[in-house]
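Everything below concerns the one structure shown next.
The complex is shown incomplete by one protein chain, all other protein chains being positioned as in the whole.
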Amino acid sequence: MPLSVQIPFTRYLDDQGQPLGELPGWVDDPELLLHLYRQMNLVRVFDQKCIALQRTGQIGTYASTLGQEAIGTALGRAMTDTDVLIPYYRDTATQLQRGMKMEDILLYWGGDERGSARSSSVAAEDFPICVPIATQATHACGVASAFRIRQQPRVAVTTCGDGATSKGDFMESLNLAGVWQLPLVFIINNNQWAISVPRSLQSAAPTLAHKALSAGIPGEQVDGNDVLAVYDRVHAAIERARAGKGPTLLECVTYRLGDHTTSDDASRYRSAEELTEAWKHEPIGRLQRFLHQQGLWNEQREQALQQQLGEQVNAAVDAFREVAEADPAAPFEHLYQQLPDSYRQQRDELLARAARLAGGEHG
Amino acid sequence: MPLSVQIPFTRYLDDQGQPLGELPGWVDDPELLLHLYRQMNLVRVFDQKCIALQRTGQIGTYASTLGQEAIGTALGRAMTDTDVLIPYYRDTATQLQRGMKMEDILLYWGGDERGSARSSSVAAEDFPICVPIATQATHACGVASAFRIRQQPRVAVTTCGDGATSKGDFMESLNLAGVWQLPLVFIINNNQWAISVPRSLQSAAPTLAHKALSAGIPGEQVDGNDVLAVYDRVHAAIERARAGKGPTLLECVTYRLGDHTTSDDASRYRSAEELTEAWKHEPIGRLQRFLHQQGLWNEQREQALQQQLGEQVNAAVDAFREVAEADPAAPFEHLYQQLPDSYRQQRDELLARAARLAGGEHG
Amino acid sequence: MAEQSTICMVEAINLALHRAMADDPDVVVLGEDVGPNGGVFRATLGLHERFGFRRVMDTPLAEALITGTAVGMAAQGLKPVAEIQFMGFIYPGMEHLVSHASRLRSRTRGRLSCPMVIRTPHGAGIHAPEHHGESTEALLAHVPGLRVVIPSSPRRAYGLLLAAIADPDPVIFLEPSRLYRSVRQTVEDDGQPLPLDTCFTLREGSDLTLVSWGAALKETLEAAGRLAEQGIDCEVIDVATLKPLDTQTLLASVSKTRRCVIVHEAARSYGPGAEIAAILQEQLFHELHAPVQRVTGFDCVIPYARQEMAYLPDVDSICQAALRTMEEAP
Partner (left out) sequence: MAEQSTICMVEAINLALHRAMADDPDVVVLGEDVGPNGGVFRATLGLHERFGFRRVMDTPLAEALITGTAVGMAAQGLKPVAEIQFMGFIYPGMEHLVSHASRLRSRTRGRLSCPMVIRTPHGAGIHAPEHHGESTEALLAHVPGLRVVIPSSPRRAYGLLLAAIADPDPVIFLEPSRLYRSVRQTVEDDGQPLPLDTCFTLREGSDLTLVSWGAALKETLEAAGRLAEQGIDCEVIDVATLKPLDTQTLLASVSKTRRCVIVHEAARSYGPGAEIAAILQEQLFHELHAPVQRVTGFDCVIPYARQEMAYLPDVDSICQAALRTMEEAP
């Protein structure tokens, strides 16, 4: 029989937004609470817009964050400006919180590399979205190693999905972070599905936080739909890393309320009942009810917020639409720092093909 | 702080061969005990011969099993004929116990692929030695899956070193074995060193058996220098797998008394004291002392055994020396089941080069 | 009589998988999302329902593991057909392809072998995200002991996949995703494999040989049509199996036409076209009227969707190269 090990699990609010016990001291800061609430709503409004833009052919395949807004929002907020994010592709919430412009995020999903170029000054050293699953974890090891080598009090934070925890890169990275005691926080967004593969077929480990045990580092679970819990635990892990106490693995337990991406149809492989049940735990309503109870929120404020967010997102979409065409030579301009002479002819051929395409010529 | 978890550790005999408590029932079988003792000695005599042959240029780089004879011997004995071994390169002891001929093992280390061709009938489906670290673990998953798919009561057993546990393949395999509940036993030969990298720099996990926790499978440690303990636990793990109860990870704690391979000089990176200390725990003397206590062994028997083993090994070396030259076209004969026509010319070129080499012609 | 239907390539692949699994209990399928979801392109649709979870296995997310597990299964005599979700995700499995799948037979002098298939979508042009448009077949074609096959029509996909599954050695089966649903053909479900190791001549001609494979054959055939209008009679060859390469068909064609243009999506330098050009000039030095030309993808990172199409060889580029080739005096 596998040994049974109790992994810590943190939740502060129940689905109704009722505190389950004493709340951490920082919860007394209404500004922070309202910021988190506003930001989670922004993520959701923006997410819905992205899906609409994809449906109308204005951007390409897009990975929705529906139901997972708390994780990235709390995470982005807990990081300081000097920390570095090494994200995966379902990190819109984190990127927004890191100050990335919505139009850049739209550019990226719209199939334009410039989306990963124009980061905010905060995110200037952040990694771009990583598509090959779990590889970002090793890059995070490198970033955290650089901090260690240079003895900077900075922290690297990397994210991934539940599926990603099965890939060697993830486990190799946890292991290195343990041996080298890197200033590195691993966040798992366990949304229960890796496309159509359920969490139960991904690993027989009782929790994904158990993976930490194999690397000799602390691992814990947190209710990923409770933004207070996520913020509290991420913040603690980041400050622990900053203090030189090493890495932490944090599994945020949530649910992917949307399809995997806009190319997917989740109804093929999961039941309507499961989805209905999952909606009961979603994070925005939960925080909203808590704010209501605290007297920090009401219907009017809600309406004003939604109106404001809608406008903000629409403005970003306008800005996205106004971005100038990309330089057709860009694929060669950014291949090496300096283009070798022998590549000039190919660049010219590329320009000719691009011109034909633009001109609507044959082929 | 990482959670502290107690991993089971099994040891039956102390360094003096004194039982530490009650011994398992099967220890009452003198034939088995004497077999294990004889076999461990064979491994050591053969190992010394291999090193001598390497030093005199008769075989190539060779990986010694000095001090680790108990693990492979016990493991090979606990496997049945229908089980399949997926070994790594430090598995001479296991291969010998699986009935592989010494001359085949010499052929392999002598740089001849035929060493992996002519297995014993027992080992007919066993994998050849695997050089790329930890990759064999995934092959073992495939073998075990085949057993599962065909519903055969067979078990796959794979081995690796302590260093190998850091590589993705190992952890991906543990994880799959857990989800699919494969009839698969993972044996770690933790000899404390991966070439010059000590166990402590390989992982911060308190034991390597902790890796099992990340895959939701049972993990345990055993004194790898106590052949009784290894046999007992490996046997239990194999029969557990055969009974459909899933995989086990067994970490055998031992010490690499030799250099990493004949190309290595361990005195560059580890202290003489550490080595002297480690010799106190080596497995053959321990079992010998136990057998003495049990009245199963004496000086005369020892001398006869050593003489006999020496002769056996010498005979194998003679047989190895008498193996005919390999077919110079072999690299093409076994590339595909049938050589594509377009390869015939290259095969002829290879034959021509080989003929020039054999003839001692220029270049 | 075998059933015949008008289907697209991904349906032909699905048909071949159903057929192979029905005919041979040793055929098993594994990969990410190949089970109840039927694969992200639906190539494995219905297999899970029909053959059960024991033979149709959703794996954890780990391509080295998928590839290595297939090696282990194949060594046991199963015929695993593993799906890698996109060619851009095949690289974690490279160690198993280069160091094991291709070598198991040689390493054991024939005692063990590796009759496995890796299927994966190949090529750009479907406006998918980054890494979903790779065409790095050259990396695999360079590896001794592998076979590399790329179909270019539903019928060839059906027959070549059956052949790949039946083959006693490891086969990388690259499926041009741009063709998955864009062409329909009648395909007879007759269980008949097509030969591996053979190029297919799709169009006979006497002036010029156009050599291509996979999705780029679409533009290549279109170019042949356009060139015909200009009085240039092109032979079009679908290489289909890049490794081992059927040099005979290629040499026969080019020794007839004496001119050759190679078209492929992969990056040019150290790309698959180089080998074909090198062989043609080696073997047909005196016959060739013009240098063998290559029209290819570029030596840059495949651009994201917005600039993706400019990366692909277009009909104009092919025609231009053909015309340059024709300009050379005999």
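Each chain gets a letter, A, B and C, in the order it is written, and its residues are counted from 1.
FYI, a contact is a pair of C-beta atoms (placed from the backbone, for glycine too) under 8 Å apart; a residue touches a chain by one contact, two chains touch by 3 or more.
Please read all numbers here as calculations on a predicted model, not as lab measurements.
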TODO: Indicate each shown chain that the hidden chain touches within the full complex.
DONE: A, B, C
TODO: Write down which of C:Arg55, C:His122, C:Lys218 or C:Lys243 is the residue touching the left-out chain.
DONE: C:Lys243
TODO: Return the single residue from C:Glu11, C:Glu32 or C:Glu95 that touches the missing chain.
DONE: C:Glu95
Task: Selected from A:Asp169, A:Asp264, A:Glu282 or A:Glu349 as touching the chain missing from the view - done: A:Asp169
Open item on the list: Out of A:His35, A:His139 or A:Lys245, which residue would touch the omitted chain in the full complex?
Closed with: A:His139
Task: Selected from C:Val292, C:Ala305 or C:Ala322 as touching the chain missing from the view - done: C:Val292
Open item on the list: Applying the definition given at the start, please give the residues of chain B touching the unseen chain.
Closed with: 60-61, 89, 110-113, 131-134, 163-164, 166-169, 194-197, 201-203, 263-264, 268-269, 326, 328, 330-332, 335, 343, 346, 349-350, 352-354, 356-357, 361-363
Task: Sites on chain A contacted by the missing partner chain, in the whole complex - done: 84, 86, 113-114, 116-117, 119, 124-125, 127-128, 131-132, 135, 137-149, 156, 168-169, 172-173, 175-176, 179-180, 330-331, 334-337, 340-343
Open item on the list: In the complete complex, the non-displayed chain touches which residues of chain C?
Closed with: 64, 88-89, 91-92, 94-95, 98-99, 102-103, 106-107, 130-131, 136, 138-139, 141-145, 242-245, 266-267, 269-275, 277-278, 281-283, 285, 288, 290-294, 298-301, 328
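Here, only the chains that are shown with their structure count from here on.
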- [ ] Averaged over CA atoms, how far is the centre of chain A from the centre of chain B? Could you give it in whole Å?
- [x] 44
Task: Multi-partner residues of chain C (at least 2 other chains) - done: 60, 62, 64-65, 92
Task: Where chain B touches two or more other chains at once, by residue number - done: 168-169, 172, 175, 179
